[in-house]
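For this depiction, one protein chain was excluded, whereas all remaining protein chains were kept in their positions.
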Amino acid sequence: MSIKDILSPFSGWKKVFDEPVVVKDPVNDRPGAPRYRGFHRNDIATCIGCGTCETICENEAIDLVPVQGIETRDGDSGLRPRVDYGRCCWCALCVDVCTTGSLTLSNAYIWVDEDPGVYRFTPGVDDMPWQREEKGWKKPEGNYEFYSLKREPMEHLRPEERNDSFAEMVRGFSKEQAMREADRCVECGICVATCPAHMGIPEYIRAVRDDDMERGLKILYDTNPLPEICGRICTHKCETVCSIGHRGEPVSIRWLKRYIADQNPSEKYKQILETGVLDKNGKKVAIIGSGPAGLSAAHYLSLMGYECTIYEKLPKTGGMMRFGIPEYRLPYDQIDKDIDYILSLGVHIIYNTTVGKDITLDQLKRDYDAVFAATGLHQGRSTRIEGTDHRHVYQATDLLRKVTLGEEIHVGRRIVVIGGGNVAMDITRTLARLQRLKYGEVRIITTSLETEDAMPADSEEVVGSREEGATVIPGWAPRKIDIAEDEIKGLHVVQCLSLFDEKGAFNPQCNFDNHRFFEGDMIVESIGQGMDLVYLTEGIKEHLEMTPRGRIRVDDYFQSSIPWLFFGGDIIQGPDVIHGIANGHKAARGIDRFLSGTADKQQTT
Amino acid sequence: MEQLLDRIIAGFEAADIEKRKDGQVFFTVPKPKVLPLINHLKMFEGFRNLILMTAVDWIEDNQFQITYLLNNPDTKTDLGIRTFIGRDGEGMDSIHELWGHAATFQREMKEMFGIGFPGSPRVDEPFLLEGWDDIPPMRREFDTKKYSEETYFPRPGRETHDPATYMKQKLYPND
Amino acid sequence: MELATKTGFVLLGLFIILNWGLIMAGIIRKIIARASMRRGISVFQPYINLIKNYSIRSQLTHGVMFYLGPVFRLSGGVGIFLFMPLIHDSEIWSNFSFAGDLILIAYFMFFGMLGMALGAGEGGHPYSAIGISRGLAQFTAIEVPLTLAILSIAFQYNTLSISEIVARQQGGILNWTLFTNPLATIAAMISFLGAMGHAPFNVVMAPQENPIGPPTEYHGTFLGVLQTNRAILHVIESVLFMNLFFGGASNWFELIVKTFFIYFWSVFVGMVFPRFRVDQSIPWLLKIPVLIGILSIVFILL
Amino acid sequence: MIDPVQKIFRFQPDRSLYPETGADGKPVIRLDSGKFIKVWQGPNHPGVTGNMSLELTISGDEVVESKTHVGYLHRGFEKLFERRRYIQCFPTCIRMCVPEPDTNEYNLARGTEELAGIEVPETANWLRMLALEMARLQVLLRMVPGQAATMGLGLGAQWGMYFRELILDRFEELTGGRIYHMYILPGGVRGMMPDGFRERLGENLKKIDGFIKDIDKLIFHNAVFRKRTIGIGHIPADWVDHYGITGPVARAAGFKRDVRKDYPYLYYHQINFDYNIEHDSDVFARFLVRRKDLETTVDILRQIMAKMPEKGIIRAETPNVLHWRIPKGETYVRCESSRGEYGFYMVSDGSMYPRRINLRGPSYTHAVSVLERLLVNANISDISSIMVSLATCPPEIER
Partner (left out) sequence: MPEDNVKYPAEDQSLSPVNRKRVVIGPEGEDILVDPLRDYYCTARPEPELPRQGIIEKFMNWARAESLWVLGFGTGCGSIEIPPLLSPRYDAYRFGVAMRPTPRQSSVIIISGYLSVKTLKRVIRSYEQMQNPKFVIALGSCTINGGMYWDSYNTINRLDHYIPVDVYIAGCMPRPEAILAGFNKLKQRIKEGRGEGANDYIKNLDWYKANQKKIIKDWNMPDYNW
């Protein structure tokens, strides 16, 4: 101990004349750092109420509550997160996991109150002073994601491998790929309501993750008896609303469904789905048409114990699935896998029998307790422009059916396809293959009214068509078919400006000054299909109520105004496999309600 | 390290060896061999530092895993010794005489898992809890959420909605 | 002078001393805050604290002595005041000073401490008891050098009257005891450090070690009384040292300045040192300051 | 130097009279004999570190028996982890040690990565080191002058709190949090350094250099402080392994124990620093070790800033954290906290939820077994300074 030890501590007084470092008004003077994690704010216009924030919150601080003024619609649950500040720990995991990026934290941090009840609010809805604050915690930049935003790439046949064959193009996922893709799902369930069949999408994706294919198949068959088919050609409305799709690429829900179905061999279906023995209840139902709606209805009715008989006009099952979709997209053996299982449940099928011609509806009424008509849209619509009555002007559906049945069709050297839907792409790519086989080269122009981004066809279809040699020129309206010497020379088109008027009705506007001419010796029309209801006898038609737009009026359970007669599928809902399946399922339940007498609606006739 | 492991395998029936990184090995030995092994390691192999001692509840197999993590400060190696005992009141031998802080670990395990360590000082005194009259809380059959909700007055009036169900109800009320 | 007038001036003096004590506490706190880079409390915060303590609604007692403890303590402080001449050569501000008042004041300095001991002991809290036993032991040790210093100047000036001592120091700064008897001053100022309750001799009320010693159980009005006493005591003990060693004061301004600096001396040291344990502080106090005190007597007597 | 006066006045209680020693060598404590008082220090006591308490039996000013009571902060973390997914454990585990939460984050992240087999990008590792060292610095800024505050010298602690605020400002900028940074998560970290961060941190470190000099003068060269600390709370060398003592406490006893050098993690092998060793093993030696640590930490931070890349990926690709399954296995990960070796023992059963995460903090033995023995025969005035010199942190004992 030296004298230094006694004197040196007095240096502690040296700061006595310095200006204090005190912040004068700490409550107002010191804003948090730009990245500070303060109170929540939410951009409710961007938010879709997916509830991922609720899932990740370890404190269960977030509730999803309905909010006035925000309607539930496809892709938006109408719910918004509500934060309980009696639970929150400001970890901002909810921000980092937010699928849309709408949820952020402001850097405000002062909230004082005497009542504990107030610490519960819906960010963005309840007006809080920090909602308009600029600074605060946002999702960090630089490869910081809690789930992959990139899809697992699906392997396709390369264009040169596929452009002259009808072999299936899409390879399907391997196990690792499927696991990785399934891992991207956040299990929000936004897709479930959007799927017409309300499939348990998050659940079966979880089954993929757990590598439990049998559970997956069971979940699929709860709502969809045609998983192989849907796994290939479904219009996947679910993917368009997928919450991951807001900032990245949506989860490949369709391919995962296909993956589950592919992994289960057909001979084990009965065992997995526990449908070895079905109790019969003795009632009989006739089903007209073996398309998705008909098969779906037959499947669920069989499970409920009804005896089903399907009347099919054509020599094979499947309807549009088989006859409207080319084999390279949907191989016939996969159709057979699904349909054979349904038929194995005890469904009778009578081929080559057209109701209305070979057997009348009245006869069906006598023989069966109920009739479900799912006859589909098989009649191609015509543009009705000048020259459509030429023999080399074809309907796409007719051509596709003939190709499937193995009949010879006319294939021109230069073909113009009118239409922008998936059917147009199907016929384009089918004809392209045929052209390549026949002539060694492809000369097809596909034109549509809609512009490229508004085309109803899947973009991958358009890209595929182009890869295979077809030329796709969207945004042109057909005016006239140029015919000289009884041969088609080509198609005159004008630029199409808009398709719909302000009221939303279909009313194309064209710029007639800007026109082009597509050369061709064969025209294929693919602008939609109509229904053929010739089997409805006059006596039935009298009692049948129609909607103002010319469709048959059915109730929620697809029961028409004639109680024993149910309609479903494309004739009610428009062309779509998954809608057909959903209709069939719902109609099956409707028929069950009707026949078992549990329906509210009393039988009147 | 490898030779040491060989000696342990040969002398103490070590099995189920898990080596994840350099200088750290976990292995299982049968219960009667644990104390001889620990004594041996402390006396002759230089493992004179007990890092931790804890239990893991494998309720599926109806047994507790007790882990002793020993450390050799000279060679910088860790040995994790696992042993399994039954969950139904089966005790374990105390090592409080080997290390001064082992008694604290044992006291906590007695309180949290209900594993008895006969002879360990103050082992029956409550350590972290006070007035606890339920089953030991770290046993997996104890449901902490249920206990909390029943005991501590959670805030009323909270409800949440599952987006999928809610959307189906809203968009397709008749389904 | 009539007794009534005298009493009036005494009360007025007490009032001034009390207020100066409170304000001085505020100023000192402010200075301490500045040294630790803060702004510190407002100068009037001790007033607010005092009012607050007097307006606490509930009081509880642990017995009669618990009541009387603060009263004894206050009477100790007021007792010193009563016999302390404030202003030199002023009839009205010399209170009840008389010839032997130095002895009486030394007694009153201990009186408050003893009263506190009884009260704190009755409080029942172990920390009160520990604190007060330390306090008594340490205060005894503090008294030894102080007594030696007082004896030294008593020998030097050959009187026990404070007024007399002050009078003898008049006539220039070099007449102060500080210069005429520096050893006694040093011994006394070291014991002053102890008496003021600052480090290194504040283990009695050390919050980290025995929170917070004797007043642990005191609250509300009791604490208000203790605070009042503290304000008076700090000033009046400074006045004592001013009178004995620093030439007294010839007016109120001089008193205020001198007491401030004398009191600040304890803060100046206390701010930068930790506190001694009681078993360290007592030997220390009995060692160096006592030695200095004895030396000062020896020098004076030689 | 033998001071004759000191010899006369030395306070030396006659231990032969009381407490009586029983047959087993332990003192016989009979409360009803009137020779003992039972005193509780804490949980409501300014001299204990955090919310814990000591049940002391004292005789005079000396402690004859001490029992540590913990559990006041017991929240059942290890139970809660059973119900939380790995990513949800991340905000939860941080609360296990309040003054220095980053070590929890790091251990959880590293354990998860080890079990899942994930490689962390280089930039993220450097940022982790930055956060860990900044955390150590802010703790030491509180703790080094805090040692003097336990004996009434609060001035240095006041300054230290201010310089700690500067580091907390940097933390706020870097991580978005002031105390609970929630920065190091499995796979990487949660943000790059903002613009100008290096310069601002550099300025702060310069100020802290000055502060270290100030506390040297104020505390290190302080006669009373030395008198109060030298020889107090002596830990014999053979206790170190017997009680599993780690960190600064072991280093103050002359043992070379520093996880950063013994089991190098992150990029500590690229950093140039040394063990800070003292041999006296008393409160003053531990203060000195921490005081040197403070300098070392500032130096390490400068080295990190010099070596750290400007840009880079901050998080490795992990599976979707919402349902992240970790393969079955177990591991023990450790890092050097300001108090010593801080380790997580993690057991995974292959599900989304950890089977067991067990924290072994240095205070587990420092505050219970060591403190209980160290306080016997200590003066009650020294309890607080002994506790602080052991840097006991109750939340990591009771979790």
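First chain written, first letter: the chains are A, B, C and D, and each begins at residue 1.
Just so we're on the same page, a contact is a pair of C-beta atoms (placed from the backbone, for glycine too) under 8 Å apart; a residue touches a chain by one contact, two chains touch by 3 or more.
It should be emphasised that the depicted structure is a prediction, and the values quoted were computed from it without experimental measurement.
For the omitted chain, the shown partners it touches in the full complex are A, B, C, D. From the options C:12, C:56 or C:257, the residue with contact to the chain not on display is C:56. Taking the complete complex into account, C:36 is the one of C:36, C:185, C:259 or C:296 that touches the chain left out. Summarising the interface, chain B meets the missing chain with residues 128-134, 137, 142, 144-145, 147-149, 151-155.
Interface residues of chain A facing the missing partner chain: 20-23, 26-27, 30, 32, 39, 58-61, 84-90, 109-116, 119. Within the entire complex, the positions of chain D that touch the omitted partner chain are 29-34, 38, 43-46, 50-51, 71-76, 79-80, 83, 91-92, 95, 98-99, 142, 158-159, 161-162, 164-165, 168, 178-180, 395.
Assume only the chains that are shown with their structure count from here on.
Taking A-B and B-D together, the pair of chains sharing more C-beta contacts is B-D. With each centre defined as the average position of its C-alpha atoms, the distance from chain A to chain D rounds to 56 Å.
Look at where the CA atoms of chain A average out and do the same for chain C: the two points lie 89 Å apart. The set of chain A residues touching two or more other chains comprises 9, 11-12, 15, 21. Across the assembly, chain B contributes no residue that touches 2 or more other chains. Interchain contacts give a graph that is no line, ring or star and is not complete, per the touch definition above. Residues 1, 4-6, 8-9, 11-12, 14-15, 21, 32-37, 52, 55-56, 58, 89-93, 96-97, 137, 140-148, 183-187, 206, 209 of chain A are the ones that touch chain D when the two sit in their complex.
Residue ranges on chain D touching chain B, taken from their complex, read 70-71, 74, 76, 78-80, 82-83, 114-115, 239, 241-244, 255, 257, 262-263, 329-332, 341, 343, 345, 347, 355-356, 358, 360, 364-365, 368-370, 373, 398.
Interface residues of chain D facing chain C in the complex, by the touch rule stated above, are 3, 5-6, 9-11, 37-39, 45-47, 61, 148-155, 158-159, 162, 218, 222-225, 227-228, 379-384.
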